[in-house]
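All protein chains of the complex are present and in place, except for one that has been dropped.
This part shows chain A:
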C-alpha cells in the first residue's frame, strides 16, 4: 500500500470520526484502544499566507458563536461562559494540552490557519477526552481553523480575553513580509481590543530578530507595557509556554535559545 493511499484512508477515517464525536459528551469509553493521532498523516507546509482569501468559516459577530459545540465542559458548568484564553497559532496543540489541567476554570481556544494542523489538534483533543473519560479531562480546550490576523474581533467580544499566547510564530524573515508578522503596531490595537485591561500577551520565540521586533512594536503601542523578568519567573503560564510546546521542545533538542516577552494591557486613556 502506498504512503499516499494510507494517508488518504487515515485522513478520511479521522474526518468521519471528528464529525461523529466532535460535539458528543463521552459517558461511555471508546470502542477500542484510543490512539493519539500520528503526525505523519498530517503533513502540511509550514507557511500559510494570512492575506489570502482562504475558504474560512468565521462568525459574523461574536454573539453568533455557540461555544457549547466546542467545549463539553459547558454542559456541566455553563457558568464558564466563553473562552478567555487564546493560543494564536497553536500549532500541534502542545500548549493547549498543558494549559488544560492548569486552568480548569477557564475555556482555552487554539486558533490555527493550517487545515491539516487544525485537524491534528482536533483529533488529539478527541483522543485525550476519550482516554480521560473518568476524570472528564480536556473538556475546556478546543481548536478552530481561523485567520486570527483578520478575524479576531469576529470571534471575541471587546475585552473578552484574559490571556493571548503567541508561541514560536512564523518569523517572515524577508523585509517585505514584515507586515505578515503576527505582532505589528497596527494589529496590536486589535489585540488590545479583545483583551481586557490587565490582560496579558505572552510571546516566545527562538528567533532573536523576531523577539526584538515583537518587543519593539508592543512597547511602542500606548496600550501595552512590558512585564519584568521577575514577573515572568513567578508566572506559571510562562513556565509552561517555555517547556511544553512542540516547537519549544525542538528548540531544546537543538540547544537553541528561547526569548520570552510578556505584556500587560493598560486601560484606555
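Here, a residue touches a chain if its C-beta (ideal position, glycine included) is under 8 Å from a C-beta of that chain, and two chains touch if they have at least 3 such contacts; residues count from 1.
FYI, contacts and distances are computed from a predicted model.
Undergrad: Pick from "Association with the SNF1 complex (ASC) domain-containing protein", "Proteasome subunit beta", "Transcription initiation factor IIA subunit 2" or "tRNA (Guanine-N(7)-)-methyltransferase non-catalytic subunit TRM82" the UniProt protein name of the chain that isn't shown here.
TA: "tRNA (Guanine-N(7)-)-methyltransferase non-catalytic subunit TRM82"
Undergrad: Kindly state which of the options A:186, A:234 or A:255 is in contact with the chain not pictured.
TA: The single option touching the absent chain is A:186.
Undergrad: Of A:95, A:223, A:240 or A:261, which residue touches the hidden chain?
TA: Within the whole complex, the residue contacting the unshown chain is A:223.
Undergrad: Per the definition of touch given earlier, which of A:158, A:177 or A:250 contacts the omitted chain?
TA: Of these options, the touching residue for the absent chain is A:158.
Undergrad: Take the complete complex as the reference. Which residues in chain A touch the chain that isn't displayed?
TA: 50-56, 60-61, 115, 149-151, 153-154, 158, 179, 184-190, 192-193, 221-223, 268-269
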